[in-house]
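So the structure is just underneath, and the comments pick up after that.
The complex appears here without one of its protein chains, the remainder shown in place.
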């Protein structure tokens, strides 16, 4: 594990050099507190930039019953102050994304007034929205359950969208693939949000049951593929300008927890799984698909999409990498590089990605 | 089972006479097609009125791939025509509620374009909204899954609310208690929708797993109680005028399927379970609760709500019934009335409630 | 749809001729009642044989509160009588599989005594087991929920196994891929049952939420692949004789409901999806995998399995088909064959597969 935010950027640069598709790194405040001028420079030197800025409104004991939704105005003010601090860090680092996730919620029926908490959140978000750099976007994450167990204040895309509508056009929804009820059709949510021009970004990961934060694409790669298919349909299919623009501006992030596997290879694996499924989704013939859909050819349309997923896109990706001067097999290149050995001197523990 | 809509109203009148709290009955078109002038009169003679009008857009073979979302414009036009027909029936019967549930969805990834289906629905709903009687409301039901298995076009409250926002103030969300993913906090959705002044009505029923349509209150009465607690908080707690008005105008409906138990007693049981839990929710002391919530007294606030649920409100309800000239035990009164025997001559089968 | 069991075998023969891997067809009694000597001959003439015999213990009104678990001894006797009738049909048709699924369960807490129902089932199964042809197997299906909504009498593999243990070695568990709680690891159940030598067969289908009975492999092909990987590990990996024998004797069946797509192509699609994922699972290098597992190489072992799934096995399958004298693309061959047109004269409705 990296011991500080500078080492975190060092590790991320390794992944970017091997894959060519991970040019920015999110920071979490206060975990990644640093001299931000120095950090920006350090990133630039590695060919990276600072991505989303993530406030932390759950670690402090004051936030035990909530942060921006807390019944006590003092705690809410403290939370808003931290949000404003993060807006300043955006300015310092050149970040144009404020990425918000709230651990706010309750554990027991009756514990707090659900509508009053909603009002409290609306107020706080409006203050944060006003404090953001011009042209920056706020992306608001939802989570079906956990760490609060009876209700979470932002439980689903519907609530997140509702907040964004009240704020303005630069407020959008963040979809974390693991934050849904079992059985949820996530790609449908993606399609709806694009159509409303409110899909701001993703946190990618996999899960079997709850918010397991496993390597993306390791439990059900078809879901990731279908998410990409809906994004690409808005970019290359029969679509309107605004939806296309929304689909082109999506921020893609990996948000995982590598408990039993080494961190950098796990991140490489994740990035490669994303790329593989993106490449597969590019194989869909939108015109052909459209025709079969209009004709009600259920099996034909299903096959057009599924067969794109079943293709082996590895040769294609290897050719692309060669063209870009990248290693054909980034994982093997990493394992041979000796980097893992180099970072193991850091010892255990330290800051997370 | 009643053999036609007139017998259906006869049966409903029995429940209303015994409980005093079920004054209106929904009709489903075309199942309940009738001479509507005659039906309105028949209802009035029984002390009832026609409640919500429910179109049926799933029985016809044409709707196999959808109704208002169908890829074929011909089918969509046919669906809109039926919606307009139902608006006319509202005028004929004096109904002021158009209750919409769409079985629209797909069974396979790729089968249809999710965003195009959304556009199709928006168009159709706008036409139906325009055709409604003045002052009437449209209530739009959502359903997490089924009968479509890959995606349903109106999967959750967020989507239903989005459609309503595009239509106008007289479009509201209908919450069916069985139409949620497992683990969903339904009372939170209720609170959010009231706060947006968009909660139009309920379909009550119980379930253990999917859309089981069991007798409301038979598997987890506490959920129904907590839904009522959130409605009553908006009516009697610390609230704003518009939320209060929304909470006062909610349409309460029972939507169940009695497969193994006799129909009229099952409906009586349902109505009594609703009344019992409403009475319990009335026992909450809002001022006391508010104070404990503000003070962060988690166990105190939880106890105030749970202990209201644990009270035996039967003596209170019996006193209320006596005052109204109703039987103290409506179920016993029904069983002794001989009505069950009377309707059993109808034979099996027939129209549903 | 086929109009009778003979046409059903005709259709199945088409699928077998095109794919070469579907040599037997299950029958459902009483739906497929026929002159069984004639049926056996008809099947043989088509290169088929009669597979599992399936009793029906849910259609009759008498079974509303259960069949073998019913509180009334008269109904239980009737159910056992039907089970014995099916054992006779096994003898008549040469079937060696009695495939049991019970719709038994309750809708409400308290409705019946759960332990007494268990005793009733044990008694009935013992009588059926004794009536089976020598050397025939009984396979007992479990289902997490539905059509009973509060409890189902055989809810999971644990209960099914418990019944089998009480019966004898020729009683085994039937796994229907759609009959599990969301989030269940089905391949783990498969591994456990093989290890106990009690995995008798599969009903294949896909689902997103409940028992959707969609085309197998259309929503999450990786699950089917992992099921096959666990079966092949018992056949070709480091294993004991009895587990290997169990894995070799598994009965594979498709149990789906094609509501919006044409029936024969849907069945072809299903069989091809099964074959594709079986071929992929054959690509796993068991020795290499074993080594990485023993070394605790989490990412290496995961990659060995996932990369087998990601391979394009189409060329391999086409070569195999050519060798067997089968069409390289069975679906295209069917569409060109004119068979669909031929069967469409049958009209709608009729017996199910």
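Side notes on the structure shown:
Just so it is clear, A, B and C label the chains in written order, and each chain counts residues from 1 on its own.
Basically, a contact is a pair of C-beta atoms (placed from the backbone, for glycine too) under 8 Å apart; a residue touches a chain by one contact, two chains touch by 3 or more.
Computed from a predicted model, the values in this text were never measured in an experiment.
The missing chain, though absent from the display, is touched by one residue of C:131, C:175, C:234 or C:333; that residue is C:234.
When the whole complex is considered, the residue among C:9, C:145, C:228 or C:278 that touches the unshown chain is C:145. Listed residues A:108, A:320 or A:339: the one in touch with the omitted chain is A:108. Residues of chain C in touch with the missing chain: 65, 71-72, 107-116, 118-119, 144-145, 150-151, 155-159, 161-162, 181-185, 187-188, 191-192, 194-196, 222, 226, 229-230, 233-234, 237-239, 243, 289-290, 293-294, 296, 298, 301-306.
Annotation for chain A: contacts to the undisplayed chain at residues 64-65, 107-109, 144-146, 149-150, 182, 207-210, 212, 214-215, 218-219, 259-261. Hidden from this view is one chain, which touches chain B at 182-183, 185, 208-209, 215, 218-222, 260-262, 265-266, 269, 276, 298-299, 302-303, 306, 310-312, 314.
The rule is simple: only the chains that are shown with their structure count from here on.
Averaging Cα coordinates per chain places chain A and chain B 37 Å apart.
Remark: chain B and chain C have CA centroids separated by 39 Å (rounded to whole angstrom).
The set of chain B residues that touch two or more partner chains comprises 65, 107-109, 144-145, 150, 182.
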